[in-house]
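Sharing a structure below in structure tokens format, with a few things to ask.
The complex appears here minus one protein chain, its other protein chains still in place.
Showing chain A:
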Amino acid sequence: MKVVRKVELKTKNSFASIVGEENVKHSQAHLLAYSYDATANFQEMPDLVLSPRNTEEVAEIVKFCAKEQIPIVPRGSGTNLAAGTVPSRGGVVLLFNNMSEILELDQENLTITTQPGAITQDVSIYVEKNGLFYPPDPSSMKISTIGGNVSENSGGLRGLKYGVTKDYVKALTVVMPDGEVMKIGGKLAKDVAGYDLLSLLVGSEGTLGVITEITLKLIPLPVAKKTGIAYFNSLEEAAKTVSAIIANRIIPVTLEFMDKGTIGAVEDFMEIGLPREAEAMLLMEQDGSEKQVEEDIQKMITIAKENGATSAILAASEEESDVLKTGRRAALSALSRKRPTTILEDATVPRSEIAKMVKAIQEIALKYDVQISTFGHAGDGNLHPTCLTDVRDKEEMERVEKALDEIFQVAIDLGGTITGEHGVGEMKSPYLEWKLGASGMALMRNIKQSIDPQNIMNPGKIFAKETKKRLVIHGGN
């Protein structure tokens, strides 16, 4: 690991005068502990770790960093899956452990305002206690922060019906790269005053500013929900079921998919009696009124059976349904039981193409002789093919890389994208141009350049030094 040392002692003292001595960390242990996130094979040490206590302190930090040209990497809980919070150019890692409060629940406007460090699940539980609902539920919600979710525009298991984080962000307080504090949006149902800056900031991965306060939209908590589980003898049957459900005009909350490898790994962890012999599994959840829920869930079970499900049943209880969802959320980590390294992708295609994508992933795994397990938000066309490998095996890693390249290419050819919900970060930056094209990249560069001309905000993310050579896929072998 190469360590870039940019921050001197004098600088450390300057930061201490802003945030207080106790909120400046630079011990060896700290620099290492903030050198990674949940992305395999990316690691770099920061020079300092800071925990500001309020927006004003963040603004002071940013002003100082702008003057000294020190990189700033905002970090939630470090569960990022695209190396978005790895301080690849060193500099300052900004933590929000001192800015983790829920500030206001507005029952009249149905909004909640939080600091960026609030844990997603805490917010979710808090609003549900008040009969309200915050739908975005990334798999890491027990650990992830709202600030991280906003910066990455995180999705989750409920995206099919309720959308993703950006659909709930109403207002933001942002410290811009020059240290100016900007408030955008508001508790408004409608707002077309100028460009949609909220949309620009949400999902900007810390490259345009530091988000210090967030107002989220809430909706009433649905009265009922039910979960169905279906098992299949082939991936295609499961994929066809997904398309058939949507084609039948049902929009369930959750339509999750796990293949055989994933089912086995989750079962190893949870020991809940999942059938290891099943080739694929679908988790189907609907919420709403009692009547609607019952109707939709029965229809989905019927559709699953019509499409070849070996078993399609209703979860016996809410507990069982929760256990199954917990299992699905743990899928990626559980898969890492199998091999030392897990490299996952986030390819997303239009829903209608899901069966083709699943089939292509199987073929690619065979072609390059790599082990790929797939799970994901089938209803969103958002799959997580996960390569199980070992970074220490250079030859295998080369094949893994080729396989992943091809998965990206197939997804784009099917009208899809390289990342549905994890973000570009550093990991997928070499592929971004495949999706956006040269003109799309140029526009993004211009935006970045005009907002952060010194490139101090999370440098090395989204924009790659070099774009990967694009694959040309020949039909057949």
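Keep this in mind: contacts are C-beta pairs under 8 Å (C-beta built on N, C-alpha and C of every residue); 3 or more make two chains touch, one makes a residue touch a chain; residues count from 1.
The rule is simple: contacts and distances are computed from a predicted model.
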Request  = Write down which listed name, "Ligase-associated DNA damage response DEXH box helicase", "NADH-quinone oxidoreductase subunit D", "Glycolate oxidase iron-sulfur subunit" or "(Fe-S)-binding protein", is the UniProt protein name of the chain that is not shown.
outcome  = "Glycolate oxidase iron-sulfur subunit"
Ask   = Among A:307, A:342, A:374 or A:419, which residue is in contact with the omitted chain in the full complex?
value = A:342
Key: Contacting the left-out chain in the complete assembly, out of A:112, A:150, A:171 or A:332   = A:332
Request  = Against the chain that's been left off, what residues of chain A make contact? List them.
outcome  = 1, 27-30, 32-40, 45, 51, 77-79, 95, 97-98, 119, 140, 142-143, 266, 268-269, 330-334, 336-337, 340-342, 390
